[in-house]
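Up next, chain A:
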Amino acid sequence: MKKIKINSSLCVGCGRCEVFCTANHSASRDIYKAYTLEGLRGTNRIHLLEGNDGYAVQCRQCKHTPCVFACISGSMHVDPSSGAVINDTKKCVGCWSCIAACPNGCVFPYHEKDGTKYALKCDLCLSADGEPACVKACPNGALTLVEV
Partner candidate 1 sequence: MSISFQMPRYEVLRREDRCVKCRVCERQCANLVHRYDADLDKMIADEMQCVNCQRCVVMCPTRAIAIRRYPLEYRENANWTERAIVEIQRQAEGGGVLLSGMGSPDDKPVYWDHMMLNASQVTNPSIDPLREPMETSVMLGCKPDSVTLGADGSVKTKLPPQVRLSMPVMFSAMSFGSISLNAQKSMAIAAKKLGITFNTGEGGLHRDLEEYKDAAVVQVASGRFGVHTDYLSAGCMIEIKIGQGAKPGIGGHLPGRKVNADVSVTRMIPEGTDAISPAPHHDIYSIEDLRQLIFSLKEATEYKKPVCVKIAAVHNVAAIASGIVRAGADVIAIDGFRGGTGAAPTRFRDNVGIPVELALAAVDSRLRKEGIRQRVSLICCGSIRNSADIVKAVAIGADACYIASSALIAMGCHMCGTCFTGKCNWGIATQDERLTRRLNPEIASERLVNLLSAWNHEIMEMLGGMGLNSIEALRGNRLMLRGIGLNQKELDVLGIAHAGE
Partner candidate 2 sequence: MLYNEGRAHLPNGCAISGIIDTSGGLFSGSDIIESIALMHERSNGLGGGFAAYGIYPDHPDEYAIHVFYDDLKAQENVEAFLEKHFLIMLSERIPTRKNANIVRSPIIWRYFAQPLRNRVAVSGYDEEEYVARCVIHVNNDFDGAFVFSSGINMGAFKGVGYPEDIGEFYMLDNYHGYSWTAHGRFPTNTPGWWGGAHPFTLLDFSIVHNGEISSYDANRRYIEMYDYHCSLMTDTEVMTYLADMILRRHALPIHMLPKIFAAPMWEEIARMDDKSREEYETLRAVYAGALINGPFSIILGFNGGFMALNDRLKLRSMVTAKAGSKVYVASEESAIRRIEKNLDEIWTPRGGEPVIALVDENADIGRRRRVL
């Protein structure tokens, strides 16, 4: 089972991970279209801590999955084939229980323009293309995909 690890001494605080995460979860897979046409600004599942020169926060794929236990709708689940913790945003009702339960602060609330709301978290780019986009985009090797 895999997870994304951050080596904070290598993080240069650029924020490219956020941009590529957003684009990789878009329909167009194009950065410009994702931000402007699709309006996906803020849907990144990895967050750079502002004012800090080297830390990006993303899901740690906890073995004891507190978010799954907290979930009232069953949208937050462990994907049977990959073993990753994923939130099914179609089922999610936006109660934010998972956000409260997460010990690492890496689940984020998202409101669409029409009022729909759901929790966003890293899904190891399983719903997108191959290698996690943030790992590929990191210029300094601070983010790596590791076996747990």
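Basis for inclusion: all candidates are chains of the complex that A comes from, given by their letters.
The rule we apply is simple: a residue touches a chain if its C-beta (ideal position, glycine included) is under 8 Å from a C-beta of that chain, and two chains touch if they have at least 3 such contacts; residues count from 1.
Everything numeric in this text was worked out from a predicted model, so none of it was measured.
Novice: Just give the number of the candidate touching chain A here, out of 1 or 2, all from the same complex.
Specialist: 1
Novice: Please name which positions on chain A make contact with candidate 1 in the complex.
Specialist: Against candidate 1, the touching part of chain A is residues 9-16, 18-20, 23, 31-32, 35-36, 41, 53-54, 137, 139-141.
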